[in-house]
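One chain of protein is taken out of this complex; the other chains stay put.
Let's look at chain A:
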Amino acid sequence: LGLATLAPPARAETLEPNSWEEITSYNNFYEFGTDKSDPAKYAGAMTTEPWSVQIDGLVDRPGDYDFKDILSEMTIEERIYRFRCVEAWSMVVPWNGFEFADLLSLAGVQDGAKYVAFETLYRPDEMPGTRFPVLDWPYREGLRLDEAMHPLTLIATGIYGKPIPNQNGAPLRLVVPWKYGFKSIKSIVRITLTDTQPPTSWNMAIPREYGFYSNVNPNVDHPRWSQASERVIGGGLFSKRVPTLMFNGYENEVASLYDGMDLAKYY
């Protein structure tokens, strides 16, 4: 399932993954501080064992799902994806994980469900960044159900074949490669199926700047900066900007999800 709709191998091969060092030391994870180096410095304090994910709302089998039990049900595969931050920088990450749709079928999605809401762990004594209300904690994200079920939508549990480091969202995080990075919520503790569009953290904080959809779109600027180009991490002091691709290069796979929608309005 799904592999046929992925990027053709020829295009996937042209993606040169960033180094482990780059991927794991330049992060946004505001629960540990707003500096890019803060997550690598402080996320080690986060306890990730034991870990369970509460799956509730419009599902047939609600409950606490132990992370180890989830893993035993899933087949882990490697997905090399572009990762485009809303701040106009990008990386290529070789994730290991499983399709989010497989986790949803574990819980059984009910007919009335239209959206999926996610929540990150909120544990102030292990998260120094939460002492200041940069955002309204816990961090929340959401997807439309068809976006969530799309074969590109991944739950990542590893990078380069190693368990995912805490600063990258251990032990499990979402990866939605055609959306800005902040949609790919880290260290998930709760997944709720709903019939209404769930509130999402950045949209709650500054709705004018961060929409619910937040699809990568070079034609719709962030109010404070252009989204037409991006800086590829790893190029050093004289790194040249490169043009940003529509849906981050996944246009063939996902554009049909938004047929007839005005993407300037639903940014």
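What to note about this one:
Keep this in mind: contacts are C-beta pairs under 8 Å (C-beta built on N, C-alpha and C of every residue); 3 or more make two chains touch, one makes a residue touch a chain; residues count from 1.
Assume contacts and distances are computed from a predicted model.
Of the names listed as "Protein-methionine-sulfoxide reductase heme-binding subunit MsrQ", "Oxidoreductase", "Cell division protein FtsX" or "Tryptophan synthase alpha chain", the one that matches the UniProt record for the absent chain is "Protein-methionine-sulfoxide reductase heme-binding subunit MsrQ".
In the complete assembly, the contact with the undisplayed chain comes from A:Ser226, out of A:Thr47, A:Gln110 or A:Ser226.
The missing chain, though absent from the display, is touched by one residue of A:Leu15, A:Val134, A:Val189 or A:Ala255; that residue is A:Val134. Contact with the omitted chain, checked across A:Trp89, A:Tyr180 or A:Tyr267, is made by A:Trp89. The chain not shown here touches chain A at positions 21-22, 25-26, 30, 34, 36-37, 87, 89, 132-135, 202, 205-206, 221, 223-226, 228-229, 231, 233-234, 236-241.
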